[in-house]
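Encoded as C-alpha cells, here's the structure I'll be asking about.
Complex shown without one protein chain; remaining protein chains in place.
Moving on, here comes subunit A:
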Amino acid sequence: MSTEARKPPAQIALKIRRILGGKAGWNGVAVQFAFAAILGWIGYEIVSNARANLENQHIAAGFGFLRNNAGFDVNQTLIPYTGSDTFLRVFVVGLLNTLVVSVVGIVFATLIGFVVALCRLSPNWLLSRIGELYVEIIRNLPLLFQILFWYLAVLAALPNPRQSISLLGIAFVSNRGLVIPRPIGESGFEPFLAMLVLGIVASLALRFHARRALFQRGQVIRIWPYVLGLLFGLPLVTMLIFGLPFTFELPQLKGFNFAGGSRIIPEFVALTVALSTYTAAFIAEIVRAGILSVHKGQMEAGSSLGLSRGTTLRLIVVPQAMRVIVPPLTNQYLNLTKNSSLAVAIGYPDLVSVFAGTSLSQTGQAIEIIAMTMGVYLLISLVTSAVMSVYGWRVSRSLGA
C-alpha cells in the first residue's frame, strides 16, 4: 500500500501576513500603520506650513517663473545666452557648464590618477614615496580648501595679461585665465570628420572580428597596422585631397588683453585643476588596490603558458583588475560630478551657482529651484548606479557565479 504524500496545508493567510508585515507579522502591520501616520502627519505639517509661509512672503508656488526673464549675465555659456533669456535657459546653461567641467575633470583625474597609481606601484623607492606623499597630502585637505587655494592664491598670483606666461607661444596663462588657440573649420572639415568616424567604426569592426577569430578558432590576427592606417592614414589622405580641415587662430596680445583665440575663464581653470588633482588621489588608490588584488600567481601562470609580459598584463591581469576597479572608479566620477557644485564658492557658473544661487535669490522660489537642482544630481547618480548594477550583473554572469 502506497501512501500519497499529503499536500501541505494552504498557507495563504501566512503569505499575506508575510507580505504585509514582514517577519514581524501583524505587529509589523501595526508598526507600518503607526509609521505611515507619523509620516503623514509630518507631510501634512510641512505642506500646511509651506503654504502659510509662501502666502506671507507673497511668493506664488509653481514652475511658472521658469518662463520669466532672468535678467543677469553668465560669464561662460556653451549655448547662446543673453540676459533677456528665460530662467529655463539659465538652468540649461548651468547644467551644461556643470557637465563640461565634470567631463574635463574626469579625463584629467583619470590620467593623473593612473600615473600616480603607477608611481605608487613602481619598484623605484623614491617614486613610490612621492606617489604616497601626493595621495596623503591631497586626501587630507578639504576640496573646497584646494579650490580656493588654486583660485585665490595661485591664479591670483599670476601676472596680468601683458606679462602672461607663454606656453610654447601658442597658449598664454595669466590672472585672467588661460587663452588657447581656437580651431576654425575650413573647407576640408566635413570629409575629414566623415573619414575619422569611418576609420573608428572600421577599426572597431576589425577588432570585433579579430576577437571572434581568436576565441572561436584560436586564430591570432594582427590588426594594429590596419587600425593605425584606418585611424591616421585615412584622415591624412583626405587632408591631402581636400585641404586642411581646420586652422588655429592664435591669440595675439593687443593692448591690455588678448584678441583672438578662446579664453578659458580662471574659475574653470581653478575648478578643473582642484577637482582633477583631488579625485586623482582617490582614483590612484582605487587603481592600486585593483592591481594589487590580482594574485601574483596569475602573472606567473600567464608566463608559464608562454605569453609575453605585455600579453599577460593585457589579457589576464588588467581584465581581472578592471573588475575590481570599475565600480569604485565610477563612484569617484560621480563624486567629481557632485563636487563640481563647489563651483559656487568661486563663482564658476555651474548649475548650483547660477540656478540655485543667483536665480534663487532673484525669484525666491526656493522649493522649486532646490528641488530641480537636487533632481538633476539625483537623476545623474541613479542612472549611474543603474548602469553599474547592469555591469555588476554582467560581470557576475561572465564569472559563471
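A few points about this structure:
Simple rule for what comes next: a contact is a pair of C-beta atoms (placed from the backbone, for glycine too) under 8 Å apart; a residue touches a chain by one contact, two chains touch by 3 or more; residues count from 1.
As a convention for this text, contacts and distances are computed from a predicted model.
One chain of the complex is hidden; its UniProt record names it "Amino acid ABC transporter permease", one of "Amino acid ABC transporter permease", "Protein phosphatase 2C-like protein", "NurA domain-containing protein" or "Cytochrome C oxidase subunit IV family protein". Only one of the listed residues, A:Leu78, A:Val107 or A:Leu141, touches the absent chain: A:Leu141. Set against the missing chain, the residues A:Glu45, A:Asp73 or A:Glu300 yield one that touches it, A:Glu45. Of the residues in subunit A, those that touch the hidden partner chain are 19-24, 28, 31-32, 35-36, 39, 41, 44-46, 48-50, 52-54, 56, 122-127, 130, 136-137, 139-145, 148-149, 152-153, 156-157, 338-339, 341-342, 344-345, 352, 356, 360, 366-367, 370, 373-374, 377-378, 381-382.
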